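Scroll down for the structure; my scribbles are underneath it.
== chain A ==
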Amino acid sequence: MISVPVHVQLLLASILFLIGLVGVLIRRNVIFMLMSVEIMLNAAGLVFIIGGAHWHQADGQAMVIFILAMAAAEVAVGLALILQVFHLHKTVDVDCLEELKDTQS
Partner candidate 1 sequence: MNLVFYIAALVAIFATLRAVLHKHAVHALLYLIVSLLSVAVIFFILGAPFLAALEVIIYAGAIMVLFVFVVMMLNRGEAAVQQEKEWFRFRTWAWPSVLVLILFVEWVYMLWRGSAQQSFAGVTQGPIQPQQVGELLFTQYLLGVEMAAMMLMAGIIGAYHIGKQKQKSYHRYLEEKSDQISISENKTQEVI
Partner candidate 2 sequence: MNTVIHIIMIILILLVLLTIAAGLIYVERRMLAVWQDRYGPNRTGPFGLLQVLADMVKIFFKEDWIPPFVDKKVFIIAPTIVMMAVLMSFAIIPFTPKIGVVDLNIGVLFFLAMSSMGAYSVVLAGWASNNKYALLGGIRGAAQMISYEVFMGLSLMGVVILAGSFNLRDIVEAQRKIWFFIPQIVGFVIFFLAGLAETHRLPFDIPEAESELIAGYHAEYSGMKFGMFFVGEYLGISLISALVTTLYFGGWLGPHFLPPIVWFLIKMFAFILLFILIRATLPRPRYDQLMSLGWKLLLPLSLLNLLVTGAVVLYGHL
């Protein structure tokens, strides 16, 4: 197959992960935040695949299947929440959703 060094492969995964992280941190639109979370999940899956390929074991792939299932469930609930939030607040701005703050400060 390929002979790319493992640390280069991991570098790709970490770059993808960090891009996702940046996305979560800098976007105020909830949909974009959810997308960025998906990017991060995907990058984590990539690490599993790299590990599985490195040691030539199927466990990594099994883990990624779990990640897929988890992502599917999470996105379903998350998008339903976004719809409901949009329905109530007429906005997708995450900074408007700050009712859960400590009132004393």
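The definition used in the following text is that a residue touches a chain if its C-beta (ideal position, glycine included) is under 8 Å from a C-beta of that chain, and two chains touch if they have at least 3 such contacts; residues count from 1.
If you want to know what made the cut, all candidates are chains of the complex that A comes from, given by their letters.
Source: prediction; values computed, not measured.
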{"item": "Complex partner of chain A (touching, any copy) among 1 or 2", "value": "1"}
{"item": "Contacting residues of chain A [partner candidate 1, same complex]", "value": "1-7, 9-12, 14-16, 18-23, 25-29, 31-32, 34-36, 38-39, 42, 45-46, 49-50, 52-54, 56-62, 64-66, 68-77, 79-84, 86-87, 92-93"}
